[in-house]
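Presenting chain A:
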Amino acid sequence: MRVETGIKNFDDNIEGGFPEHSAILLKGPIGIGKTTFCNQFIYQGLKQNEASIYILFNARADDIKKSMKRFGWEIEGKIIIFVDVYSWQSGELITDKYTIINPADLNEFNIKIFKAINELQDKNLKRCCIDALSTLFVYIPPDLALKFVSSLFAKLKAIKITSLITIEKDVLDPKTVAVLESLTDGMVELNYDPIKMTQRLIRVDRMKDTKHPLTWMKFGIGDNGIMVV
Partner candidate 1 sequence: MKISTGIEKLDEVLDGGVKSNSSVLLLADSLVDKSSFVQHILSARILDNDKGIYITTSKTPTNIIKNMYEYGWEYKHLVFVDCISSTLKEKPKSKYALKRKITKLPEAFEETLKLFKQALKDLKGFKIVIFDSLETFMGVGAENIAEEMKELKHLFDDTKTTCIFLLTDWGYEKQEIKKICNAVDTVVNLGTVEKKLLWMNYFQFDELPRIFFQITQTGVGLYVPKILITGPFHSGKSSTVHALSEKAVSVDRLGTTIALDHGYIEKKGIVCDIFGTPGQERFDWILKILSRDTWGVILVVDSTRPETFKRAKEMLKEVKGYEIPFVIFANKQDLGNAIKLEEIKKRLGLPDVVGTSATKNEGLEEGLKLLFDKIFKVK
Partner candidate 2 sequence: MVEKKKELENILKALEEIGDVVGSAVVRRDGLLIASALPSEVNSKSVAAMAAAIVGTSETSVKELEIGGFNQVIVNASNGQYVSIGAGAEAILVCLLRKSANLGLVLLEMERSAKKIGRII
């Protein structure tokens, strides 16, 4: 059972999709399309009437919905909970029960994620996206953040969710990235072509239980989302 990403020509390269119940890291520089990749992955699940949890560090839920609408991905009426770790910065009064008031408070964060999971558990909860996990490390000491992440991934695996986690390239030190990699089942890398700077590239660095090419592939973002060439 593979979990389709919905990314044209990408699933074919990874035996149909991500391995079931895996945690996959998506690494890349700012602006390359990590969020779009996540949106496409989430939409693929919602399309199949799976419920999802989307943890946002760098945008509001409304921004994501607008972005998805532009690609023709309508998620109104679909079962998805957005855990907002972005709006706290604006200083406005927060009354939504899934908005994090303080990203440094792991207790609050943990309790709210668990509430979201409990809410969706009997509603076919299959996918989770965290965009971008690296932002968490701005507010929490790395050792503590890694402990939290480790316990979170273990929980997600236990309840049989397939997760996609993005990290911004160069925000984290190599040691932290190495530990994060060891906590996940695979890593996909996005980058700009060093020679032709406008060309975006994607590569599967590793993925457990999967036969995949190791080479960089070209991709672009069109009207219908990300397309691998």
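Basis for inclusion: all candidates are chains of the complex that A comes from, given by their letters.
We take it that contacts are C-beta pairs under 8 Å (C-beta built on N, C-alpha and C of every residue); 3 or more make two chains touch, one makes a residue touch a chain; residues count from 1.
Since we're looking at a predicted model, the values are computed, not measured.
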| item | value |
| --- | --- |
| Touching candidate - 1 or 2 - for chain A as found in this complex | 1 |
| Complex interface listing, chain A residues touching candidate 1 | 101-107, 110-111, 114, 118, 139-144, 147-148, 150-151 |
